[in-house]
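Only a part of the assembly is drawn; its chains keep their places, and the rest are absent.
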Amino acid sequence: MQRQERFDERIDAGDFIEAKDWMPEHYRKTLLRQISQHAHSEIVGMLPEGNWVTRAPTLKRKAILLAKIQDEGGHGLYLYAAAETLGQSRDQMLDALHTGKAKYSSIFNYPTLNWADIGTIGWLVDGAAIMNQVPICRCSYAPYARAMIRICREESFHQRQGYDSLLVMMEKGTEAQKAMVQDAVNRWWWPCLMMFGPPDAESTHTAQSMRWGIKRISNDDLRQKFIDATVQQAQVLGVTLPDPDLKWNEARGHWDFGAIDWAEFWRVVGGEGPCNRERLNKRVRAWEEGAWVREAALAHARKQEPTAQAA
Amino acid sequence: MSTPSVRPSTAPQVRYVLRIADTCLILAQRLSEWCGHAPILEEDIALTNMSLDLVGQARALFTHAGQLGAAETQGVALDEDQLAFLREERDYLNPTLVELPNAFYRAGAQPGDFAFTVLRNAVVSTWLLALWSRLADSSDSELVAIAGKAVKEARYHQQHAADWVVRLGDGTADSAARMQAALNEMWRYLPELFQDDEVDAFAVQAQLGPAWSSLKEEVMGQMGSLLAEAKLTPPPDSSFRTTGRNGIHSEHLGFILSEMQYLQRAYPGGVW
């Protein structure tokens, strides 16, 4: 029990835990679940954006989108690597994704239906992700914290690019483009608020994760923080957030907002969102159809070994 | 009647540059179809990266082609997006090879056959590498600058694709068969990369850049070595000839364009 006490002390002192350090099994499992889920979100998140890459309206926007998707692949790589330090291989994690045992962020189960969805994902989805992720840069598990620092920096960049692309359309675009932006915001706003997870009262993992410094701010607090930051950005942009109950509460010093449809949240988390099956199916198909490539690469590498030794 | 399509200058220097720009653009478009569907995450990243580099090269070339055209006609330069998105199919000048689907005949593969994809990447990057290297000596300083940046990217693309050709050609029996099948289909599209005409003659005479025909020995030599290393056998030559570089394409390009141009066409006056 001494190991456990030492671990607890380090956590309480705000120390970082490294991969080689002893850690409680539950801590390891919680982190593994969270990091792999985050990694899966990055690679599933390439799909809704990839859906528009062949249709990007200018070469500049196409380049920005490609660079963003490439970054997300990179984030997936770091995160899988961070999770691997906890004792599970990437293939095992992918297997959990493909068989439905592991989750990814539910937001990617919504479709991208017009070009402004791409900018809106940058502005709102990445914005919400950053709110969630910035505190993790101080996460007690050092490999995760280090990955998150790099990721957050790139996500902020993506968020600014997304917002900028919407701003161009709203300030210089045609009426049809402005309507397109408003339509995108209408569809993404509520799902983005759900990205912070269920209300604190119903959140199962929060207390223990707080104790361990894996989570540092509660779902509801992060959600409020996101709303407070976003309302003003929406005003600058000139879009209406689709919530008639949204109004400034002087007493609280925060924006009040309407009731979130948690039934929808649970429906989508439960697999019945607009794109759940298609997203997962695309990942599974890519993996299965690529099996021959991975096998050939392995076979080729094996063939090189004796040659290398003989040389 | 107004039409939103633009007509690029038909001056030979413009056509010479557009042929290269369109090659980069259309291959980038095909590669970007892979986003999120590659056999391993590292390849999702690599294919996306290659697509991004090619878009960058296309942008620089389109901008330059627009300026060359404007200098020729004393008109206003067409910008990169007008050239990329608002031409009619007949005015795209890429060789047909790059517009072929990622899976040629291979049934079932969505978004494509990885064998066909890496083999085409090997061919095109070997060809572009040779071309960019020669453009370092161009009399056109802008082309020299573009080539100077692009040659480094092409070198990486070529190395990456060649590694895969060897790995898959000399991997399993299945992978070897897939690569050989891809090679058998692709081979007859290569001659177009080494054709020349009055545009090439002008480019040589003006020291703008090499005739495509002059790249043949180097590129085919390198492809020969690569295929030998990958234990792949080129099929016999055929009399099949494609004509994309003259604007007469396969039936595939129209579908690429309807997707690629859609937003520009459907939202005239849009600012993005």
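Which chain is which? They are A and B, in the order written, and residues in each are numbered from 1.
One rule holds in what follows: a contact is a pair of C-beta atoms (placed from the backbone, for glycine too) under 8 Å apart; a residue touches a chain by one contact, two chains touch by 3 or more.
Keep in mind it's a predicted model, so treat the numbers as computed, not measured.
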Q: Note that one copy per chain kind is shown in place, then state the copy numbers for the whole complex.
A: A x2, B x2
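Here is the rule we use: only the chains that are shown with their structure count from here on.
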Q: Please give the residue numbers of subunit A that touch subunit B in the complex, ascending.
A: 43, 46-47, 49-50, 53-63, 66-67, 69-70, 73-74, 76-77, 80, 90, 115, 165, 168-169, 172-174, 176-177, 282-283, 285-287, 289-297, 299-301, 303
Q: In the complex, go through subunit B and note every residue touching subunit A.
A: 25, 28-29, 32-33, 35-45, 48-49, 51-52, 55-56, 58-59, 62, 80-81, 84-85, 108-110, 114, 166-168, 170-172, 174-175, 178, 256, 259-260, 262-264, 267, 269-272
